[in-house]
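As structure tokens, the structure follows; a few thoughts come after it.
The other protein chains are all here in position, but one chain of the complex has been omitted.
In this document, chain identifiers A and B correspond to the written order of the chains, with residue numbering beginning at 1 in each.
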Amino acid sequence: MIRLRAFGDTAVDFTFLIGQALTNGLIIGLLYLLMAIGFTLVFGVMRVVNFAHGEFYMLGAFSAYVCVTKLQLPFLAAVLATFILTLVLGWIIEVVVMKGFRGEELNGMIATIGLAMILQNGALMIFGPDPQSMPAVAEGVVSLGPVMLPMSRLYVVAFSLVVLVLLYGFLMHSKGGRALRAVVQDIEIANAQGIRSQFMYPLGFGIGVALAAVAGALMAPVFSVSPSIGSTPLLKAFIVVILGGLGSIPGAALAALLLGVFESVANPFMSSSFSDMLLFGFVILMLIFRPSGLLGKAGR
Amino acid sequence: MTTLLKIDGLSKTFGGLAAVRDLSFELKEGEIVGLIGPNGAGKSTAFNMISGSLTPTAGKITFAGEDITGRKPSHVVKHGLARTFQSATVYLKSTVQENIYRGALCHFDIPVWAQLAQTSAYKAARQKIRHEVDKVLEITGLAPYRHEIAGELAYGHQKRIGVAIGLATNPRLLLLDEPAAGLNPEECAEFGRLLKTLRDEHRISLLFVEHHMALVMGTCEKIIVLVQGQKIAQGTAEEIRNSPAVIEAYLGADEDAHA
Partner (left out) sequence: MNVSTMTENHNKGARTRAFDQAPGNAWKAWIPALLVLFAIPLLLAGNPFYIHLAVLICLNIIFVNGLALINRTGQLSFCHAAFMGMGAYAAVICTVRFQTPFLISVSAGVAVSMLAAYLLGAVILRLQGVYFVLVTFCFGELFRLVMLEGGDITGGANGIANIPPARLFGFTFDSKLSFYVLAAACAFLSIVFLIALFKTPKGNSLDAVGDNPDLAEASGISIQGSQTFAFVLGSAFAGFSGALLAHYLGFVSPESFNQHISVAAIIMLVIGGRGSVLGPILGALIMTPLPELFRSAIETQNIMYGITLILVLKFLPMGLVGIGAKLRGKKGQP
């Protein structure tokens, strides 16, 4: 079962391998985190599991691709444009489509399946099924001790951190953000406190899906872009929020980073479908025995 | 009179909050007992533990000589301890008689294959259930509404359907959580009579939570007062009315009590 796939050289330094894997894991973990926080926001506000979340990741990737290759915008501007566009799109979708399903767990969830079909096939019609590639944001490699980091990935890390810090600032210190958190925690109490939840639904949904889109935009220069790229991040977001406890942002943060690291460390030793198998098995056990998540209280 | 329900040191904590603390009392066969206390005193929590929908943090519940602590509601109700819910809880989309019929299925234990094969044992059992449903419809005065959709009826009627479903399970003890809340005075008086009928003619013991003091004082032989999860007094209506502890902790503080 144990075989090293990453490097042919058997004399590879073990600590180097782990160091590299940890770093890669943290990078991927940050992206999972963006996905998962967006997902958690949507779930927290609407009580709806958003099956279209991955499609917003895909839209974000295409948006960045179009901005950079067709409109010749700089990458930073492309990410910003993606955020704003998807925020508006999410807002509109919430008002037009999801409004009737607020708080309706099952019907709302099925509606997002319909939404996912529309978005994915819309992208297929516009962009075609073939993967597109986008120029890297930066060239060169940085070495941190023995660990090598391509500049392009470092960019991803930097951008994700900036987004996370901005998000943190918004949620913790702005009026809208605090209202949003109150709604996520308990909608009835929030209503009682006079928070206008009518306004919070589209805001929460919009920011949630825009975060997924930003994750997609950041990954666009690293991976290829195609209409089908949304399904893996969606699955990962599911895993992260289950492990973190549905609705818990700190839990999601911990779970996202752990997941990223687990995948990167497992990567040289086992096939990805085998590590996925372990993961799903673990997630199922987790849901059964600790549905409130890694950081939550035990039991239901 | 034998002891039907015995509660021993019952406690429940939610996170850090002690909703019920060391509650003990007894209920004898044929008694009507009232459980009162201000909002958030832990009355519903106590009910939920007794009926099995919450597992107690500590304590023991004995019903008809059997330890039912931690048993599931569907198990407890089969032993003759039924409960109603604080909010009107009915099958909204079904008719009144179908609501009651579902309650009456409690003791229906013909296997599925026999139901599908329509064996004679099954037909007999079904006949028996129909009679029970008719009986409950009569007792609760719901017979005129039997074909109405429960969700389309007034709140007061829905609460009565809730009681009817509980009755259909053929209980020895019925737990009622604020059965009169939302009823007008006339309905309320009628409800008091229904409770007495249940006990006198159908030998059902009753334990109920109620904010409506006139109803409690008028129907209960024994009243238990719960404040912040703790029992502060127990006795007849007269004793409760004159208990300094109750007056201080409850009657004086909470306006509900004067209603």
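Here is the rule we use: a residue touches a chain if its C-beta (ideal position, glycine included) is under 8 Å from a C-beta of that chain, and two chains touch if they have at least 3 such contacts.
As the structure is a prediction and not an experimental result, all values here were calculated from the model.
Asks: Which of A:Met117, A:Val141 or A:Met172 sits in contact with the chain that's absent?
Replies: A:Met117
Asks: Please pick, from B:Ser11, B:Thr45, B:Thr169 or B:Ser205, the residue that touches the omitted chain in the full complex.
Replies: Selected residue, touching the omitted chain: B:Thr169.
Asks: So one chain is hidden, and I want to know which residue out of B:Ile61, B:Cys106 or B:Val227 touches that hidden chain in the complete assembly.
Replies: B:Cys106
Asks: Just the residue numbers, please: which parts of chain A touch the chain that's not shown?
Replies: That gives, for chain A, the contact residues 43, 47, 49, 97, 100-101, 105-107, 109-111, 113-118, 120-122, 124-125, 235, 238-239, 242, 246, 271, 273-274, 276-277, 280-281, 283-284, 287-288, 291, 300.
Asks: Which residue numbers on chain B touch the omitted chain?
Replies: 51, 53, 72-75, 77-78, 82-83, 85, 89-95, 97-98, 101-103, 105-108, 110, 112, 115-116, 118, 126, 129-130, 133, 147-149, 165-166, 168-169
Here is the rule we use: only the chains that are shown with their structure count from here on.
Asks: From the mean C-alpha coordinate of chain A to that of chain B, what's the distance rounded to whole Å?
Replies: 48
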